[in-house]
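A protein chain is absent from this complex, but the other protein chains hold their places.
Lettered A, B and C in written order, each chain numbered from 1.
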Amino acid sequence: MNFRSDNEVGAHPAIVEAVGRAFASGSAPSYGADDWTQRVERRLRDLFEKPDLTAFPVATGTAANVLALACCTPAWGAIYCHPQAHINVDEANAPEFFTSGAKLIPIDGPAGKLDPKRLAQVLAEPVYGVVHHPQPAAVSLTQATECGTAYAPEEIAAIATATHRHGLKLHMDGARFANALNFVGCAPAELSWKAGVDVLSLGATKNGAMAAEVVIFFDLELAREFEFRRKRAGHLFSKMRLLSAQLDAYFADGLWLDNARHANAMARLLVAGLTPLQGTQLLYPVDANEVFVVLPAHMHDALQAAGARYHPWPSDRPGERAYRLVTAFDTDPGDVDRFLSVAKSA
Amino acid sequence: MNFRSDNEVGAHPAIVEAVGRAFASGSAPSYGADDWTQRVERRLRDLFEKPDLTAFPVATGTAANVLALACCTPAWGAIYCHPQAHINVDEANAPEFFTSGAKLIPIDGPAGKLDPKRLAQVLAEPVYGVVHHPQPAAVSLTQATECGTAYAPEEIAAIATATHRHGLKLHMDGARFANALNFVGCAPAELSWKAGVDVLSLGATKNGAMAAEVVIFFDLELAREFEFRRKRAGHLFSKMRLLSAQLDAYFADGLWLDNARHANAMARLLVAGLTPLQGTQLLYPVDANEVFVVLPAHMHDALQAAGARYHPWPSDRPGERAYRLVTAFDTDPGDVDRFLSVAKSA
Amino acid sequence: MNFRSDNEVGAHPAIVEAVGRAFASGSAPSYGADDWTQRVERRLRDLFEKPDLTAFPVATGTAANVLALACCTPAWGAIYCHPQAHINVDEANAPEFFTSGAKLIPIDGPAGKLDPKRLAQVLAEPVYGVVHHPQPAAVSLTQATECGTAYAPEEIAAIATATHRHGLKLHMDGARFANALNFVGCAPAELSWKAGVDVLSLGATKNGAMAAEVVIFFDLELAREFEFRRKRAGHLFSKMRLLSAQLDAYFADGLWLDNARHANAMARLLVAGLTPLQGTQLLYPVDANEVFVVLPAHMHDALQAAGARYHPWPSDRPGERAYRLVTAFDTDPGDVDRFLSVAKSA
Partner (left out) sequence: MNFRSDNEVGAHPAIVEAVGRAFASGSAPSYGADDWTQRVERRLRDLFEKPDLTAFPVATGTAANVLALACCTPAWGAIYCHPQAHINVDEANAPEFFTSGAKLIPIDGPAGKLDPKRLAQVLAEPVYGVVHHPQPAAVSLTQATECGTAYAPEEIAAIATATHRHGLKLHMDGARFANALNFVGCAPAELSWKAGVDVLSLGATKNGAMAAEVVIFFDLELAREFEFRRKRAGHLFSKMRLLSAQLDAYFADGLWLDNARHANAMARLLVAGLTPLQGTQLLYPVDANEVFVVLPAHMHDALQAAGARYHPWPSDRPGERAYRLVTAFDTDPGDVDRFLSVAKSA
């Protein structure tokens, strides 16, 4: 009963096998000139209905986010994001490092979502071209958000409108993009470039891969410097097939969607079982594969005693103890049942 | 007959299988708190006869080099290396990026090796504490060198003496450390910390892994900031087992040494067959798995026609055409035979 | 009637003359080895009652702030400051640049002052040593604040306590330190190191100099890297006497205090004349030389027509139009009278 994180689980067998096959096949051109890498880009062009997008595999979510952002801002630029954004609180100043010192400016909003009105207000301030002030350069959304909620296409579009009105670029941290996609139920294009996203960091690691993310540029001009930035950051793999074979399998035959569907379903199962119980309360709507929930002390103690594992989470209300439960592509429904049955008995 | 690079080949089956097993085994603590990562460190402590070394897996050679160097120098520091060093010419200013602007200063020497006398002279210049001048901070050696030669322990020690006399740190880029070790025929400790190396970037990728390197600190004080630097560079893997399982298999049962032994033997086979032939000439002694050789035009043409693949290499003598042949852990002796028989017939 | 900024005014004759004398006196050792620079340090040791402080002249307030901050934080560190702090909104990401990417985290509080309770809460979060999170490294106060208020020694001490409890360093941006000192009426030591300040950027430019600031380290260990940082930022003057002669005159015979006394008195005169008038309202207490005030439209129009010059200022209340009036060491009392008489007639 491990609900700690979708980065603690293993990898999907189809992905592991694809990597095995790739490395058993002898020599291949290095640094991304191999077949797997080309195939990943072709798959993404199909899946996102955009024949001219460019896509670059990298190994970690932090690398995907910060290499993408570094293409969107000068060193004296400002990047707007939610205060809880992963880039703001969980990446040890990697965005500042890769952008040579750009500033992240928090724009709050409920349930992990950036408030488009507040964003529009801030972007309307007359700082453009004034050398004293950080120059507004990019907005970054997380999809699904750090609160487990998903932006709808029209929510993204509202933010994109404010963003593009002032010439900024829109980045999406899609570490859990597949989970959001499953919830929203639209086409990948509608949840990205058609809604105004210029560059997407699309994650696979949390959804069944071993370590693989892909940076997708819908705005091709932004991609111009990417390959130099990736190389000088030590993120260009000589045996690129390690990343590309994972992504190739991930996007083949709908595996990415299947994995997300399962993870989301397991989260909904938890919600369905927990919310009727006395003393529990959801902190946020559960759109994806993360459940933020207040648990009464005795229930938490019983779950711990039964071997359930999950992280505490800060709650705004004093005295209240909240927790985060994360499901994954391989969450065992039996584990969910056991978890709920312990919770009910408590 | 692909002799282009040891980064174009596949991976050793034992390494691929180890990764497969690691990911089939369900949940594991993230970010390096897993068993594989702990085991790699223990193996290295045994292999290097140093029970207090610390070791950190990363995915690429560039990352290993520049994260290690960044721990050795302030931003206003100078790093001395051979003009042909990988960090100087093949890493797109990654050292400057990760060190926030330290300067690489080339110190020449024959056959890819830094000349210890010239180094000692340069380090004796009275720049210490003078704010105008880059402050000498580190020396970086490549083992085996970019010319395919290997430093003997006493050669390393001579450089280490000059390095430490002035308080600098000694870094070794060991992308092909196993190949050098096989040639020199000593213990790993003698080729590293016992000879004065403070931090070693030890490579596995070119010698049978998919993508895995490990930064080994013999000087523990240097390691203090490593984990923050790795994280903010996006080089901390959540599912670290991907890297550690490779390294675990690499160092188990002498696989790293076996792989290097084979690659070096194949290079010697090439040398033995080529050097008697009219018009060929080695540019450097062949200590490891790289052969730099002048080939007469008709021989080169015949080899190309027969499907042999290898890179041209700059030669100092005008009119001469030199090439680089690289062997690997999986080089087929039959390919070497075929290559030599074409060369002889030409 | 120019109340736009204390950086638009000229310089005090005593300072201009001191510079003239310094440059008429022939050769002098370069880079700060001159008599003026030594004398400035001695004066500061006396004035601040701290015989071991070290002091370094620089030319601009931004340079003073960011060079000081860079000595207080690693690249993966966090610096806490008020959202309106000059370093946060008016220095074009210079802090991020000089710290190689440290993050500024805003801590709000009324009237430009950081709320010590909120600070203590934030600093109590368990992020220390966790590689994912920016590491708390420094707190920066502005004295007088960007709202024209001054911290009392006990207010500084409250912040210093929270700061030092967690091992952070306390920086003070003292661009208007003399104005705050005049208001608080204590000794310089009480408003700085005795209250817990570790490093002070002390300004002269806004208070009668041409361009001169001095970074004063009370915590000597912090100063270790300063001179390298200043040089590599291009902020080390060869003819340092240009800066030091200004500072020498500034701290001689109480000129810095006289200048601030006059500027503050002129601000109080404005307050005394404006606040009785219908429709005016102060945004903040006027402790130093800045008056933030709501003016009714007709009064503003009359003042503009009469040639008064000052900047608009954002007000939180919709519909309200606020302005900033800044006085200086050379503000003509006749100008203040004229301004008030126009305001009264309006």
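As a convention for this text, a contact is a pair of C-beta atoms (placed from the backbone, for glycine too) under 8 Å apart; a residue touches a chain by one contact, two chains touch by 3 or more.
Note that the structure is a prediction, hence the values are computed from the model and not measured.
Could you tell which one of A:Q135, A:S244 or A:N264 touches the chain left off the display?
The missing chain is touched by A:Q135.
If the hidden chain were put back, which of C:L47, C:V66, C:A137 or C:L269 would touch it?
Of the candidates C:L47, C:V66, C:A137 or C:L269, C:V66 is in touch with the missing chain.
Hey, which of C:W36, C:F237 or C:Y250 is the one touching the hidden chain?
Touches the omitted chain: C:F237.
Kindly state which of the options C:V19, C:V40 or C:L255 is in contact with the chain not pictured.
For the chain that is not drawn, the touching residue is C:V19.
Applying the definition given at the start, please give the residues of subunit B touching the unseen chain.
That gives, for subunit B, the contact residues 75-77, 89-93, 96-97, 100-104, 106, 131-134.
Could you please point out the subunit C residues that touch the chain left off the display?
These residues touch the chain not displayed: 2, 4-5, 7-11, 13, 16-17, 19-20, 22-30, 58-64, 66-67, 91-94, 97-98, 205-206, 210-211, 228, 231-239, 242, 330.
What residue numbers in subunit A mark contact with the hidden partner chain?
31, 74-76, 100-101, 131-132, 135, 225, 227-232, 236
Following the convention adopted for this analysis, only the chains that are shown with their structure count from here on.
Point out which chain occupies the most central position, where each centre is the mean of Cα atoms.
A
Just how far, in Å, is the C-alpha centre of subunit C from the one of subunit A?
42
With chain centres defined as C-alpha means, what is the inter-centre distance between subunit A and subunit B in Å?
Here the centre of subunit B sits 35 Å away from the centre of subunit A.
When the centre of a chain is set as the mean of its C-alpha atoms, what distance in Å lies between subunit B and subunit C?
Subunit B and subunit C have C-alpha centres separated by 51 Å.
Which positions in subunit B touch two or more other chains at once?
Correct list: 228, 231-232, 236.
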